[in-house]
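Missing here is one protein chain; the remaining ones are kept as they sit in the complex.
Chain nomenclature is as follows: A, B and C, assigned in order of appearance, with residue numbering initiated at 1 for each chain independently.
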Amino acid sequence: MDIENIIFKHELPIQLRFNDVDTFGHVNNSIYFSFYDLAKTDYFSSVLPEGMNWKETALVIANINADFISPIFFNENIVVKTTTTHIGNKSIKLTQLAVNIITNEIKCVCQTVMVGFNLKTQESAEIPQSWKDAIMAYEAESNIS
Amino acid sequence: MDIENIIFKHELPIQLRFNDVDTFGHVNNSIYFSFYDLAKTDYFSSVLPEGMNWKETALVIANINADFISPIFFNENIVVKTTTTHIGNKSIKLTQLAVNIITNEIKCVCQTVMVGFNLKTQESAEIPQSWKDAIMAYEAESNIS
Amino acid sequence: MDIENIIFKHELPIQLRFNDVDTFGHVNNSIYFSFYDLAKTDYFSSVLPEGMNWKETALVIANINADFISPIFFNENIVVKTTTTHIGNKSIKLTQLAVNIITNEIKCVCQTVMVGFNLKTQESAEIPQSWKDAIMAYEAESNIS
Partner (left out) sequence: MDIENIIFKHELPIQLRFNDVDTFGHVNNSIYFSFYDLAKTDYFSSVLPEGMNWKETALVIANINADFISPIFFNENIVVKTTTTHIGNKSIKLTQLAVNIITNEIKCVCQTVMVGFNLKTQESAEIPQSWKDAIMAYEAESNIS
């Protein structure tokens, strides 16, 4: 799917920290993933307001694939946009953008595959139907395949 | 290329920090990329002992693709193994593993595409031939395609 | 000076990150100092909107003294309050509080002594009079001794 055509309902402004920036004046690439992490947490709080029942099934990260398009500087206003672009039996895929909210420049595109994990049996698990329904309900204008 | 068949000459033991670990007792996924970053820096110091001439051409990260295979806990002995698996005109690809050095369990596989970047013209640039030669010389038993 | 009597004009809400929190569910103590750092940067931007002339004189941290009163949890709304409590010839002292903005609970009190530093001579330097004036003007209801 072309990124231009994806609809992002969820946005989280990111507060940059002084030591996010490396000696080149750029936000270090490893820091981006703490932004995506924070946005993921906030996204799932919005999608499932009563919370996930992490006692039984958890979502764990299986794959992260990120395209770094242009550097982020300390004085930029960055938001992370998050949506779900695929729901499978045992996995979901999130697509996230780091965007300068003033210029609309896309700084980085990140796709994350998360898989269901049963904390009792310590084995992979199906995504609960209630989660699928909640995601589909939240992402009304769906990007989901 | 199958990871099992890749030869890693460069290894860097990683010192875990107390706050690398999240509430689940796992090293947070964003922290892995600071390990890979550190190993990259050390790798290029080994490959090019006299240093890269960053004044003219820099290497910037274009893509990171990481498979998270199993979690890292605070008390584990982790090394990052780094090699070059592709050299192109304007890019190189590094393959890195995070491995428990006691059990040899592969925790995470990461591929990073880095592209040449001319700091004066602020445009993409060819990888200097001297760098290609140095990488080929270092990686004597070559994984490089 | 009693903390209760200090007036804080400058407040910065802090966005907690998922991996600020350690295995005990508390924000790790080292992370507090990145909050204070960020608030310091923002404070000086407010006090000296046209910027400090860091080319000549810089402010470097000489001492940090922090009282940890109660832990910060991930779901708390934290602001850092910053003020100047002392201006000397070659140093200034900042007092900063980390506060839960909902309950007004003071989580941590931090005092930081910063000293002037001449970047050319690499020696300690007097605080420029223009900075002192700007701080005094900003902190109209002064806590400054």
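Some points to look at:
To be clear about the criterion, contacts are C-beta pairs under 8 Å (C-beta built on N, C-alpha and C of every residue); 3 or more make two chains touch, one makes a residue touch a chain.
None of these values were measured; they are calculated from a predicted model.
Checked against the full complex, the candidates A:V21, A:V99 or A:A125 give a single residue touching the omitted chain, namely A:V21. Only one of A:S30, A:T82, A:T95 or A:T112 touches the absent chain when the whole complex is considered: A:S30.
Within subunit A, the residues in touch with the undisplayed chain are 18-23, 25, 28, 30-31, 74.
What subunit C contributes to its contact with the hidden chain is residues 28-34, 36-37, 60-68, 71.
Contacts to the hidden chain, counted on subunit B, fall at residues 14-15, 17-19, 34, 37-38, 41.
Everything below uses one rule, namely that only the chains that are shown with their structure count from here on.
Under the stated contact rule, the graph of chain-to-chain touches is complete, every pair of chains being in contact.
Superposition on CA atoms relates subunit A and subunit C by a rotation of 180 degrees, given as a multiple of 5.
Subunit B and subunit C have CA centres that are 37 Å apart.
The distance from the centre of subunit A to the centre of subunit C, each centre being the mean of the chain's C-alpha atoms, comes to 32 Å. Separating the centre of subunit A from that of subunit B, both taken as means of CA atoms, is a distance of 24 Å.
For subunit A, the set of residues touching two or more other chains reads 34, 37.
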